[in-house]
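Rest of the complex left out; these chains stay put.
Lettered A, B and C in written order, each chain numbered from 1.
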């Protein structure tokens, strides 16, 4: 295997990360593409698998139950308070891997770049991605880069795929939710979606809100160690907590009863929701998880979550009930009850 | 209809605009529809415009009325039960 | 959130609800209409119905701008949006309203029409300035609350000489709609609907004040309590209405004193009067043609009037034939009376406008009320 460092390069001018832009040639399989891969991706992600430089990466598996998850990441703006599409693209997929209780092993990354993207922005994104992967740690072992014409993309789209290994005694799946189980959330809801929405210039908002984007691998690992019998884990991303709960309810054929007053929401998130006419239950999170466990495991699980930095605001927000309609209901702070349905259409800012 | 929320005026900006604040969220809105607003005042914001000032004293009076009622009333029916709580 | 959360206090709510239950006469029924979608939303969202005794009935009124826009005007807007060179700007609420054939602004947007969702009328003006080679049409809708911001941008556009900016005006008036409901045959003659009192608009009243309801109370002898949109405001207003009814009074009372003055916002009223004038008649979805119930742009601002610039034809289109929105908006029917509620018509594929806005009676019932009926119909395991 030849290392990237001692390979002879067919180019002598280095990429211009200060003023350069992505051009169509960076995706056309020629030397410009080889240079981009070498000077950016290989340098940032640097690992032995990538250095194989084959059409694929090979690794050795010890066998057992493995998981595979994928997410395509599209977001405007590319950089937002608390993160960027780079670290988000690692967290988004890793979180799906670890929602099985699995230990993440490897990542792949497919980039779709829009002609005209400043190379400096791309570098920032790739380095953020590399840093996010390194802390887990999970190597990005193979990838692909395409360039599309200006107007056929939106800066950069990143699709990551992750594989992981499930510990022997862990069996986490959404259909395992049972009446009587408790529903836990790892922290405040809606931070990501609201932070990104407020970062959009046209709304003229200012706030110190940040996206919660984070990898949940370590939180999950302490959780499954404490309570290997966790029934369900799910990260409430697009569609928010409402979507994640409805999915679990539908897949397990149960209903849910939530208690509004127990659901942690930052005051600033509530306030932004008031301005925009949003409901935080439908707003995306990128560093939170929902757990469902047996009543007897609840205290231990909650304590474990609260002891972890990413779970310090964890709370039991409701319980699984029997309901052939799989309604997710919420007892409001006010005393009444309503259904927390799926989001309909898109959540759009509204005036009435 | 007519989603509107009270927010505190923090400072004036150009063009009859002002920054309002609610729980740490700041937004520039228009004051074109209200007169005699000062920083510190609360306004009702609808679709990016302050449509009226909020009378803080009246708000407190209303809340006090509720509390009074709370103190008066002795017993009241339980919540109707739904679900398994 | 100051002056918001205090009005959502469940502990106080139970007190006021208890008081209401105590004062409500068990030998009679109370039929109360909340005119505004804002109140409908609060009632559903906070489950206020769960706190009320069974003989107090809340009837959802037509106070949702999305719900009352007639088909013809929506079709006009869709055609405008598809006109080459036009950028149509509107509030997010408008984009999903379906035509009888299932079309919507969002659907034509997905097919290439340049439609921009705005949060404030001033953004439409910015878009006009940034796109001098396009015609910007601001699809303006809403009640008295939303009209003043439209007046502001029309005046600004005139001052700036922005020749590519126009407004398709669909602003409507609340008091005329309330009067019209009380004049409807179902109520006046047939007695099909009983209305004992009204919860009066919150934010509309911050602009128009409480006085316009005086005439109304005298004419129809129904009590009105103007209330804020927070749940405590609503439940308090219900108590106040129960008291008026019990005492045989029919007065305008103001629960929302923190924002509503008798004379309202005079500056805003003046701006509206500068720019707009009454239409002789305007079609409301569900209510039909209601006299003097809407505004049009005055002739001195004709350059900014999309109806004139684009010669928009008057269209009167029927609703989907199964849709009961009309009757629901008049308070004559309940969403569950609609045959296609929750099956063909859902918030994802709304057939009628009442299923679109979260303030629409059907959407509110789908999200917040439906499960109660289901629970009464189906025995659930473990209960």
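Here is the rule we go by: contacts are C-beta pairs under 8 Å (C-beta built on N, C-alpha and C of every residue); 3 or more make two chains touch, one makes a residue touch a chain.
The model shown is predicted, which means the values in this text are computed figures rather than measured ones.
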Having one representative of every chain kind in view, what are the subunit counts of the entire complex? A x2, B x2, C x2
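Going forward, only the chains that are shown with their structure count from here on.
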Hey, which pair has more contacts between C-betas, A-B or B-C? B-C
Rounded Å distance, subunit A centre to subunit C centre (Cα mean): 38
How many angstrom lie between the CA centroids of subunit A and subunit B, rounded to a whole number? 35
Centre to centre, by mean C-alpha position, how many angstrom separate subunit B and subunit C? 20
Two or more other chains are touched by the subunit B residues 1-3, 5, 22-23, 46-47, 79, 82, 84
Which subunit A residues reach two or more other chains? 179, 203, 255, 267, 270-271, 274, 277, 321-322, 329, 331, 335-337, 350-352
For a test of understanding, state which residues of subunit C touch subunit B in their complex under the given definition. 1-4, 6-7, 9, 11-12, 14-19, 21-22, 36-38, 50-51, 53, 63-65, 91, 119-123, 142-143, 145-146, 148-149, 152, 201-204, 206-207, 229, 232, 236, 255, 257-260, 264-265, 267-268, 271, 359, 372, 375, 382-383
If you look only at subunit B, which of its residues touch subunit C in the complex? 1-6, 8, 22-23, 29-30, 32-35, 42, 44, 46-49, 51-56, 58-59, 61-63, 65-67, 69-70, 72-73, 75-77, 79-80, 82, 84
If you look only at subunit B, which of its residues touch subunit A in the complex? 1-3, 5, 19, 22-28, 45-47, 79, 82-85
